[in-house]
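With one protein chain withheld, the remaining protein chains of the complex are depicted in position.
Here is chain A:
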Amino acid sequence: MITGEQMLIFMQGLQTLVCQFACLCVCLFTKGQAVHKGDPVLPSVHMCFPAGFGNLMQDVLWCFSQVKGTIDIGVTEADIISTVEFNHTGELLATGDKGGRVVIFQREQESKHQPHRRGEYNVYSTFQSHEPEFDYLKSLEIEEKINKIRWLPQQNAAYFLLSTNDKTVKLWKVSERDKRPEGYNLKDEDGRLRDPSMITMLRVPVLRPMDLMVEATPRRVFANAHTYHINSISVNSDYETYMSADDLRINLWNFEITNQSFNIVDIKPANMEELTEVITAAEFHPHHCNTFVYSSSKGTIRLCDMRTSALCDRHAKFFEEPEDPSNRSFFSEIISSISDVKFSHSGRYIMTRDYLTVKVWDLNMENRPIETYQVHDYLRSKLCSLYENDCIFDKFECVWNGSDSVIMTGSYNNFFRMFDRNTKRDVTLEASRENSKPRAILKPRKVCVGGKRRKDEISVDSLDFSKKILHTAWHPSENIIAVAATNNLYIFQDKVN
């Protein structure tokens, strides 16, 4: 039985073939003939082989849409964006920053009057999610930086999201209020209490419309369950539980219970001197509520099934690629450390990001990934410098598009990369203020490795390693992406024809 996805891929392939065949026919046919007026306009030879990124059928042209954040030269550390996440419908876009704040943008309704302004994102709510704390036991500060935000699927009029810093996870409810009750008996309109003895008659309060107010309230605080720094949270497909993962342990929570969590993975060795591996990311399977994966600093991924035992110390599947001996160096282990792991929307694949590559794994094949994409291989010869300035420890994230056909990840110099899994084409784009004219098409960028540098290329030594794109997000169903560049959030959309 052919699945819908397979049919789609087949049709896309067929489409490409037909197009190429048609172009070939046209080229052969029109080569020696003049085109008369009145003839239907035939595609020219030039259009058959497009020069840049973007052919007729499938590739997307990305345009600048919006940028949020200040243009100041000196960036306040607190404004640095540390996480970006669309909700399940794509209507809301949340960002968290180092100052512990969460800003939620809402997509405005598309209007017929301004069709080219396809649903811009405007600020919907801003709130302080986490405050800096002081751990008295260790005499250490707990940063308020928001490490991750995850949305819950919408079940009523309110929106719910989880936000976490290094130690504490919080469940926030974001709701709208556009009516307020008026006509209380015991208090007057200003809120002052009335003297009960002065009340002579009773009335029923009525709801009157008011200006829309969006309020965020913390509904649950899940604290004191992590000794080490939380790096991931993931909502389970049962919508009743979620997990939080730190460097050595993963805990399972029920949304309703805040004073208990269930430890499901513990890789802390009995003797800390033997510690050689930490957990770097974890995620639940999108459909199977008993399955999750977690990645490690040694470049391995473990898939666990919670049905087998209470403590999932023994993995059900173990994904590891054998090391390439020709590329071995002292930095091999560091660059193999996985910084992000994401299930595809279909649940069939997982994608991992290590320092230089993005890999796609088939859940049914553990011994090697099915696809490997080089993000910035030109850095391979610079690893020692990057080790010295600590850039080699940067944790880049990666995302799937809605149909799992394109994957995206960030790089340095405010570059980000997209890889089309079907066409095997990739593109490098830049998030910068220079390319920020409304609906301006982003021009592909290229890094030149050595020798002659062409006009628009940038050489490896000129890259700005302080401008790194670690966090990106892709709308669940449309070609809209959000890219966090230090303290600015860029939103790009595909070109509207």
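Note that in this section a residue touches a chain if its C-beta (ideal position, glycine included) is under 8 Å from a C-beta of that chain, and two chains touch if they have at least 3 such contacts; residues count from 1.
Note that contacts and distances are computed from a predicted model.
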item: Chain excluded from display, named as in UniProt, from "Dolichol-phosphate mannosyltransferase subunit 1", "Cell division cycle associated 4", "Protein FMC1 homolog" or "Trafficking protein particle complex 8"; value: "Cell division cycle associated 4"
item: From A:A158, A:V278 or A:I441, residue that would touch the chain that is not displayed; value: A:V278
item: Selected from A:K317, A:K382, A:K446 or A:K467 as touching the chain missing from the view; value: A:K382
item: Per the touch definition above, residue among A:S65, A:S129 or A:S337 touching the missing chain; value: A:S337
item: Sole residue of A:R118, A:K173, A:H229 or A:H288 that reaches the chain not shown, by the stated touch rule; value: A:H229
item: Hidden partner chain, residues of chain A it touches; value: 135-141, 224-225, 227-229, 247-248, 268, 272-273, 275-278, 280, 297, 326-334, 337, 380-385, 387-390, 393, 461, 465-466
